[in-house]
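Structure in structure tokens, see below.
With one protein chain held back, the other chains of the complex are shown just where they sit.
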Amino acid sequence: MEDLYRENLLDHYENPRHHGTLEHADISHEESNPLCGDRIRIDVKLSEDGSRIAEIAFSGDGCIISQASASMLMDEVDCKPIGEVQKLERQDVLDMVGAPLTAARVKCAMLGLKVLKAGLYQYLVDHQK
Amino acid sequence: MEDLYRENLLDHYENPRHHGTLEHADISHEESNPLCGDRIRIDVKLSEDGSRIAEIAFSGDGCIISQASASMLMDEVDCKPIGEVQKLERQDVLDMVGAPLTAARVKCAMLGLKVLKAGLYQYLVDHQK
Amino acid sequence: MKDTIRSLDVARIRQDFPALNERVHGRPLVFLDSAASSQKPIQVLSALDQAYRTSYANVHRGVYYNSERTTDLYDQAREKITRFIGAPAPENVVFVRNATEALNLVAYSYGRHFLQAGDEIVLTELEHHANFVPWQVLARERGIRLKFIPLTPQGTLDLARLDELLTPRVKLVTFAHVSNVLGTITDPRPVIERAHAVGAKVVVDGCQAAPHMPVDVQALDCDFYALSGHKMLGPTGIGVLYGKTDVLEAMPPFMTGGDMISSVTFDSVTWNEIPVKFEAGTPAFVEAIALGAAVDYLAALGMDAVRAHEREVVAYAIERLTEVPGATIIGPTDPDIRGGALTFTIKDIHPHDLGTLLDREGVAIRAGHHCAQPLHVRLGLPATARASFYIYTELREIDALIEAIYKAKHTLRK
Partner (left out) sequence: MKDTIRSLDVARIRQDFPALNERVHGRPLVFLDSAASSQKPIQVLSALDQAYRTSYANVHRGVYYNSERTTDLYDQAREKITRFIGAPAPENVVFVRNATEALNLVAYSYGRHFLQAGDEIVLTELEHHANFVPWQVLARERGIRLKFIPLTPQGTLDLARLDELLTPRVKLVTFAHVSNVLGTITDPRPVIERAHAVGAKVVVDGCQAAPHMPVDVQALDCDFYALSGHKMLGPTGIGVLYGKTDVLEAMPPFMTGGDMISSVTFDSVTWNEIPVKFEAGTPAFVEAIALGAAVDYLAALGMDAVRAHEREVVAYAIERLTEVPGATIIGPTDPDIRGGALTFTIKDIHPHDLGTLLDREGVAIRAGHHCAQPLHVRLGLPATARASFYIYTELREIDALIEAIYKAKHTLRK
């Protein structure tokens, strides 16, 4: 069992990285999974030229998988070029979690990425890039 | 097999008793089973006092079971008091046919009785008895 | 009274359920999700198998042996269910896919024909989506008002509020006989009487009641009663709508097609008699036959004994769960008014995490909103965990549940 709720995941859950909110963020987006009540908000500040993530934070509540995988995602994308972040996929998140997830729980793990991508997308549309 | 389509039944089918129509009948009623196209009409003349069947005839077309059992019914009810005819039941017809009928075919056998009873009933209602 | 009820020989019963002998993740399966769907006894599996293996044919109107025989079996199944729920006659038993279809049938056929703008429907805050969304849709479409019987803090229907809700505009009252979340058993009789007094028809969602306790629709005097076969030992794909004769006869058909018509031309159509009027096309007749075998099984156990057994299990589960630090039971804790579904939360553990952790111990429970989102909004909980029981549930399985909860707490350091 510890394969899933193993130290790394629990550690991220108990000590979430980049947790909180950012003032004057360029991007703020929140979504929730109404089925289980998982909720995640992500705030992003971009670099001067808008090409990279300069600062990022998440907040929210829900199950361990959703919160811990959001924390892992923060670590992963911090300071990365937007182009790279946009390329992240389902499998990348599964790799971060590193433990087998059943289909019903994959949705929980994907919430963070979904919020981040939707926020980025909206930002790019609004700024006509 | 001949248990069902045995001599008696076939004989009634080929030589139907009381076959035809009656002029100036007191009762004329027709019904059909739309599912299989069986159709039977029965004409009845009552005795002076209206208490018995004085003359009866049937016509129609359809399967052997429906036509032969109508013919058998004619033999059975001719000259009988109305009260007795009204008491006839499903089982009486099955006894006349005298061979095992499967559920799907019982309907065919009952058409004659149904027409006769409906005609009688309507007559009695109309004549306030 | 109590000791005259035969109690269940659970060890014996379990031998009839092959799926209960499995291992999951290397542990013996502890199946505590019967409220979602029950396991099936070999008697039902063999009824299914035999119906296909022996003289199979489509029902209705076949003039040959296989079709006659299958039609007979199908008719017998309807008779068995008629007796099981105390319906007056087989004509009152309409076969549908599941309780959801039963309730939609009423909403479409009765609702759209007999209800109009300005009318009101009374339902409750604890309904399953199946007995909520169809009315919500109807209400919007027709300008009908929905009114809700609220809950008491204990999780029972606040029937003190019923009289003020029952205005003369109320045309329909509907509620779950047993809640699939709170477990609350509502005595339908007084609600039905009061609803009838204002001329409303009553629809009872019996999905969580019919499998677990004696039900007598004539004694209840409800106008409709809905149930799902798969929750009561039967196969998937079959359910029942009970309806009173006059109501069913007055209703237009729902779906149309073969078998449900008496005759049709290019310009006109006449419907068949009830219940066939509501059964368009080839019915799920093999599933109906197997549901007949399922109610045979339950009737042989005795529904009083089934209820007594579940009452005992739920009482024990309440007792054991109460001792777990951080555990909160959702709904009544009095086993006399609680069916065999125990919903709970564990402080600081999301129900989905709990579900996943319990699964690793072989313990199968359900986590989520159990298709009762409006109720969860009222409760202020996005999700809950639910363990539910049936005739094959043993007390040692409750112990396994509690053990697994402790282990989850340990793993998550809660």
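Letters A, B and C mark the chains in the order given here, with residues in each chain numbered from 1 onward.
What we mean here is this: a contact is a pair of C-beta atoms (placed from the backbone, for glycine too) under 8 Å apart; a residue touches a chain by one contact, two chains touch by 3 or more.
Values in this document were obtained by computation on a predicted structure and should not be read as measured data.
In terms of the touch definition stated at the top, the absent chain reaches A, B, C within the entire complex. From the set C:Val217, C:Ile238, C:Met251 or C:Val313, the residue in touch with the chain omitted from the display is C:Ile238, counting the whole complex. Contact with the chain not shown here comes from a single listed residue; of C:Val63, C:Ala160 or C:Ala219, that residue is C:Val63.
Contact with the undisplayed chain is limited, among C:Ala284, C:Val314, C:Leu379 or C:Ile402, to C:Ala284.
Taking the complete complex into account, C:Thr356 is the one of C:Thr356, C:Thr393 or C:Thr411 that touches the chain left out. The chain not displayed touches chain A at residues 34-35, 102-105.
Contacts to the hidden chain, counted on chain B, fall at residues 1-2, 4-5, 10, 14, 34-38, 62-65, 102, 104-105, 108.
On the side of chain C, the interface with the absent chain consists of residues 18-19, 22, 24-25, 29, 31, 33, 36-37, 39-40, 44-45, 48-49, 52-58, 61-67, 97-101, 103-104, 128-134, 136-137, 148, 228, 230, 235-238, 255-259, 261, 263-266, 269, 280-287, 352, 355-356, 358-359, 363-368, 371, 373-374, 377, using the contact rule stated above.
In this text, only the chains that are shown with their structure count from here on.
Remark: chain A and chain B have CA centroids separated by 82 Å (rounded to whole angstrom).
Here the CA centre of chain A is 40 Å from the CA centre of chain C.
Centre-to-centre separation of chain B and chain C, using mean CA positions: 48 Å.
Counting only residues that touch two or more partner chains, chain A has none. The residues of chain C never reach two or more other chains; the list is empty.
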